[in-house]
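Missing here: one protein chain of the complex. Every other protein chain is in place.
Chain lettering (A, B and C) follows the sequence in which the chains are written, and residue indices restart at 1 in each chain.
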Amino acid sequence: MDEKLGRIRRQQAAAPGIMMAKKKISDKPSSTGEDRESVVIRFAGDSGDGMQLTGRQFSNTSAIAGNDISTLPDFPAEIRAPAGSIPGVSAYQIHFSSVDILTPGDEPEVLVAMNPAALKSNLHDLKPDGRVIVNTDAFTGANLKKANYEASPLDDGTLASFQVIAIPIATLNAKALEGIDLPRKEADRSKNLWALGLLYWLYDRPLEPTLRWLERKFAGNDILIEANRTALLAGYAYAEASEIFTTHFRVREALIAPGRYRKITGNEALVLGCVAAGILAKTQVIYASYPITPASEILHGLSTYRRLGVRTVQAEDEIAAMGMVVGAAFGGGLAVTGTSGPGLALKAEAINLAVMAELPCVIINVQRAGPSTGMPTKTEQGDLLQAVFGRNGESPVAVLAQSTPSDGFDVVLEAFRTAVRHMVPVIILSDGYLGNGAEPWKIPDIESLEPIDMFHPEGGGKPFHPYERAADTLARPWAIPGTAGLEHRIGGLEKEDVTGDVSYDPANHQRMTDLRREKLKKIADFYPPVEVDGDGEGDLLVLSWGSTFGAVRTAVGKCRGEGRSVSHVHLRHVHPFPNDLGEIIGRFGRVLIPELNGGQLLFLIRSAYLVGAEGLNKVEGRPFMVAEVASRIREMT
Amino acid sequence: MDEKLGRIRRQQAAAPGIMMAKKKISDKPSSTGEDRESVVIRFAGDSGDGMQLTGRQFSNTSAIAGNDISTLPDFPAEIRAPAGSIPGVSAYQIHFSSVDILTPGDEPEVLVAMNPAALKSNLHDLKPDGRVIVNTDAFTGANLKKANYEASPLDDGTLASFQVIAIPIATLNAKALEGIDLPRKEADRSKNLWALGLLYWLYDRPLEPTLRWLERKFAGNDILIEANRTALLAGYAYAEASEIFTTHFRVREALIAPGRYRKITGNEALVLGCVAAGILAKTQVIYASYPITPASEILHGLSTYRRLGVRTVQAEDEIAAMGMVVGAAFGGGLAVTGTSGPGLALKAEAINLAVMAELPCVIINVQRAGPSTGMPTKTEQGDLLQAVFGRNGESPVAVLAQSTPSDGFDVVLEAFRTAVRHMVPVIILSDGYLGNGAEPWKIPDIESLEPIDMFHPEGGGKPFHPYERAADTLARPWAIPGTAGLEHRIGGLEKEDVTGDVSYDPANHQRMTDLRREKLKKIADFYPPVEVDGDGEGDLLVLSWGSTFGAVRTAVGKCRGEGRSVSHVHLRHVHPFPNDLGEIIGRFGRVLIPELNGGQLLFLIRSAYLVGAEGLNKVEGRPFMVAEVASRIREMT
Amino acid sequence: MIDRSKNRATPTRKDFQSNQEVRWCPACGDYSILSQVQKIVPTLGIEKEKFVFVSGIGCSSRFPYYMNTYGFHTIHGRAPTIATGLKVANPDLSVWVITGDGDALSIGGNHLIHALRRNMDIKILLFNNRIYGLTKGQYSPTSEQGKKTKSTPAGSPDYPVHPVSLALAAEATFVARAIDTDTKHLAGVIERAARHRGSAFIEIFQNCNIFNDGAFDEFKARDVRDERVVRLEQGKPVRFGKEGGRGIRLRNCTLEAVSSGPGEEPPDCIVHDEKSRSFIAYMLARMEYPEFPVAIGVFRDLEKPTYGELLDEQGDFRIAGDTAEALRSLLHTGETWVVGNE
Partner (left out) sequence: MIDRSKNRATPTRKDFQSNQEVRWCPACGDYSILSQVQKIVPTLGIEKEKFVFVSGIGCSSRFPYYMNTYGFHTIHGRAPTIATGLKVANPDLSVWVITGDGDALSIGGNHLIHALRRNMDIKILLFNNRIYGLTKGQYSPTSEQGKKTKSTPAGSPDYPVHPVSLALAAEATFVARAIDTDTKHLAGVIERAARHRGSAFIEIFQNCNIFNDGAFDEFKARDVRDERVVRLEQGKPVRFGKEGGRGIRLRNCTLEAVSSGPGEEPPDCIVHDEKSRSFIAYMLARMEYPEFPVAIGVFRDLEKPTYGELLDEQGDFRIAGDTAEALRSLLHTGETWVVGNE
């Protein structure tokens, strides 16, 4: 540990008791350590086994230890399935590394399987020759049956190609906790910490962050603190003492930019971005939403920020939420709603009202696998065309895509700036993978965050024209109710140019339709130039958007490392496209568009640029593996 | 009249009284008649002036007289505007012809203007040198002001380039009705019939159909029959007697296919098609809908067909209507809903349920000008991309487009056949122009209408698999509740292939997504080959869909007549595209896509075939004029 | 909430008339309601620019265009949601919702209920003409069962909903009813709604002389209304008829109309109590002619903290003055760590 302290200062000094504990364990000489650049591991168990918590602890600790990390939680479908069943399995994958990483990793090298169902549903992802750590206590006849195993996979050769580490974790944990006054059932619940301790030893992780966290989490309940701490240390000690592992591994700190960091999920980043937007605009943020997986955490998060000017409303449904957003925008607030696919469908009519009324607002869509209810806890990029086209009439809105968990912060700020600057609704596309996935985030320099300009006209002598536009943005003025002298009426009927009166005039309708379209195009004038990763021209351009960023960027990097002529453009601005995109596309021989859908960006690109781009499409409810993208690139170069 | 009787037999013999009346008028030798191939006229007046009724009478009479006709009603926006105001103007254009016609005509040669507002808002469409028949009684100071005329257009030269026929219609009508015991205000309401009589003389129309209609309409109220009849005859007599017209015109019967005809609007055709579908399928039709302009008449129409097996439900909103359709389809009925753009947006989520549950149903969208509430009484083709893409996830549905008013009958039958054959929702795109426009329709030969195959499996011994598919269509079986032995559960969550159980399996989701897409593609295997109007290859292909059929076909025909190399393909199947479409497009040098939107089919075609098609786009809330399309074709050839 | 402090000339009725031509059919009941609202709003001591009229879609929903203040003609059925968002963002405004029986009770029924139960401080005027006016004459949720309309040529099979019952069941704190042509009474009810703290709901019987003419004539016509309409007054016995010679009493848990002898008071009349949480209000609201007189006036007027007030209690809504400080507290709270030198 000590050598790390130079580069990594922890916020709070470790509590003395914890240091002691650490010392005690370290009395025995540590087994040999082996350096690794990156490691991917996965915890899997029953929903009741606390795997999400275990995974989050491992990833927090790794982040604090200076690694770059990327995580992939994979929790069960909506319903709490029966204990021990396959639908009840919950898993958490962590990629931690001494170099910059962008994905949670393709294949874990260690799988911790707390029961047969967890083994069954996760084994196929394990690296050939990888380690399986199984909790043998859970491999009872009943549990095997629930997992549809005819015979125990521990005996029948199923695991022949892996390194099996079979440990009666529950038993050992119970023994360790014998002295603590806790019923067996309760004591059992800490077995995840026993497993965590084991893995901490294996990958040479510091114990302090988790010990500190236990103190906070169970503050006031000393018995639980004691029990969990004991479990963690027991697992750690077992690994060291039992010599089941011949070696342990070290993943050194990543050479990441200096600064203050925090771990952040995609949904958390969106939350922080929304709150920051309000502060930067010096106005209130109104977030109206109806709960839906995987967007609910944005509501949960924002509802804790009243003190920083956020008002959240849990609306009666998605339509109401969007109606409230339109009303709040009319009232001059920074109005935002969040939802997932089916909710976006429901919001369409009210979004269209914002289009016609030309009111600024932000709609966050954390996509999930569709169509219909689909697979609510699984990720997909299936709503791009819905976002662009899913409203009646010619209804232009801007669409931005979030690319990594932490990018949520930036994307929300940009969305608000765009909405307010052009008086348009802006849709942000995130997805379940980003929403739940986490990565370390360098907290931005506060001074670097520019204010959001909120311009509300004041009433003057001259008559007010609610549809008179600014030349550079084509935005109409945002005059807010309560301002004397600017009284006016708006609505969903076609508006007369300049005056905003209702108009059925044919030529006016054409003009207004053109203006709304033009206004949208103007947004692209405010984009920075498109960044090309790799050479500015070549054989293959890989074009992607949204959550596939990490896998695609990594794959392209790898292939370029192999000497292939391949570059990567990742689109933040999916509608309207950047002005320079067509020209860049034209500089490449072929274009590959990997997406987690049937080919939606592909569709837009083909139409916009008449280029025979090809798609790499996957609709499995889970993200791309780097290898999948890389192998397609290799086929094409 | 007599010479026509050989070819045109009227259903009911004319009542003797009417013949007498006709005789009386015809005592005086008729002024010279001049033959015309086609004529376009327009009635315009205040909403209270009965212009829709007048127009419908003129067009009915013309149809019965054997002309081909096409009409364009243009009524005021939703709200009854104040009498005499411009928003209160109601107009009706009729194109009647001795040859086959496909549009209501570009420019009327006669405009009947019942008041200044009607003149103001319709004059610009009148043919140069056309006739304006004005009701001078309405040109009072107050009315001029309401129409924003500073001076009377009758005096100030505004009408200099037209032939002005100024008649105090109200006064003359009141005089004619003097003997009838009716208050002046009531009597005044028949002045539209006076004007109609005038036009009947001018275009040598028979009076009987209208006289018969008056008898039916006012049955039981002899005074009103008398008043209206008198007004009609008075107008007719005035034209003949006053010699304000030096000549009258004859438009001979069109050489249309022999058979029994009726006049039909687009909405009526959809109604008849729905009822016929139920009869042909020998099952009940359930139409659930929420009123919305311009689709409400479908609900009104279908609600009169209970005796033929139709159940209509006026739902609480569009979402409910679509939910009812999904439920009715599950129950084994022919389920259909109708709406307009904003309603389609609201139905998206429930349509998606039908996609996932793979239930057959039909959604009729009578498009209107958008976005948002837009211009509810005006036409547009703005919802094509919404229909194709406006749902979350990969959600394939079939989209058909109605092309003429009477085509509604065929398009609904095809929609039901497709829905039932492939177990998919089918969207029909109509629009306000088609919905309200009328044309004569040759009633199809009853024997030629093929039954609609409804296959519902029976319970047998073997286990039932609700997602086991037919090879040729990929349809799943439509087992309906109440069938013993086929009990099963469906829903919006992803289904396991074959069994239909809920599944979160990644590979299964990919497979099911692919299957749904494949199934949609299979629909195209059942299309007839695409018909090319004109040569199969050449310089320019004009590609259109929906209600633009008439204008585009006419324009292409004209230009081909001028020796240009231009052909026309009109798409009924907008999603999925016909299998042979790409190949046909490839045989032309350029492609022009005229649409009443910002370029939506254009977008689909460019993407699908990577062809640099060009758009001719108009978003004015009204249909193309033939001249607009023709002039663009001329520019391109 | 409402800022009454500034020192400007009190607005007049004229000030609230916009320059838009009114586009309802001549003699439509909407005119009279518009006129009463324009009469009342200037008297409330609220600046003109603080008023916002939000409507859905329907004939009645054109209302905002005619008010010379802020207005939003939104989409069908959703006005309560837009009004809610507006009020949450900008609590100083006086927010009114104008809606029709289809707008509020068919497509918008759920939003109405939820706005009411939240006790949002918005005023909802429901123009009930028992028909869809704008779409030209389909039946509405308040149309009588069996009604023949364009969409129900054989008569509607639906039983009507009762707007006041629903509003009461939705826990509305102010619920009233008025009649378009009874203008003085209407004005009084509007004023009370305006001054109520919390959500206020008024059902206004409104004649649609084109598609449902005379729907309420049976009891509202001038010559019969004294015998067929009862006006509720707080703390007063529920009486009607010539010189109040008839009244309503409760017998065996049901209402009963009673008459007095000449010059006497009808016996045992219910004393109207707007503040009561009992459900007599339901029963009064559901009296229907000819069995009973139809009740108008305020059925319920309760004081409960509004949504906005409850939110305010939860913490300071205003944004801390110092941007940098606020951002720091936002971003640096929770578990963070430093790489290199900060």
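Keep in mind that, in the parts below, contacts are C-beta pairs under 8 Å (C-beta built on N, C-alpha and C of every residue); 3 or more make two chains touch, one makes a residue touch a chain.
Bear in mind the structure is a predicted one, so any value in this text is a computation, not a measurement.
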Could you list, sorted by label, every displayed chain in contact with the chain left out?
A, B, C
Can you tell me which of B:L53, B:I225, B:L308 or B:L515 touches the chain that was removed from the display?
B:L308
Touching the hidden chain in the complete assembly: which of A:E107, A:D317 or A:D580 does that?
A:D317
Looking beyond the chains shown, say which of B:I225, B:I480 or B:L610 touches the absent one.
B:I480
Given the contact definition stated above, which residue among B:L119, B:V275, B:V426 or B:V574 touches the chain not shown here?
B:V275
Where the missing chain touches subunit A, by residue:
78-83, 85, 87-88, 290-293, 296, 299-300, 303-304, 306, 312, 314, 316-318, 342, 372-373
Missing-chain contacts mapped onto subunit B
7-11, 60, 63-64, 66, 209, 253, 256-263, 272, 275-276, 278-280, 282-284, 286, 288, 305-309, 311, 313, 315-317, 319-333, 335, 349-350, 353, 357, 442-444, 446-447, 449, 451, 459, 480-493, 501-502
Contact footprint on subunit C, counting only the chain that is left out
106-110, 113-114, 117-119, 141, 145, 154-155, 157-162, 165-166, 168-171, 250, 253-255, 270, 273, 276-280, 282-283, 286, 304, 307, 310-311, 314-315
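Here, only the chains that are shown with their structure count from here on.
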Please state whether A-C or B-C has more C-beta contact pairs across its interface.
A-C
Just give me the whole-number Å value for how far the CA centre of subunit A lies from that of subunit B.
49
Which whole number of Å gives the spacing of the CA centres of subunit A and subunit C?
44
Chain centre separation (subunit B, subunit C; CA means) in Å:
40
In subunit A, residues with contacts to at least two other chains
349, 353, 357, 491-493, 502
Note: subunit C residues in touch with at least two other chains are 57, 75
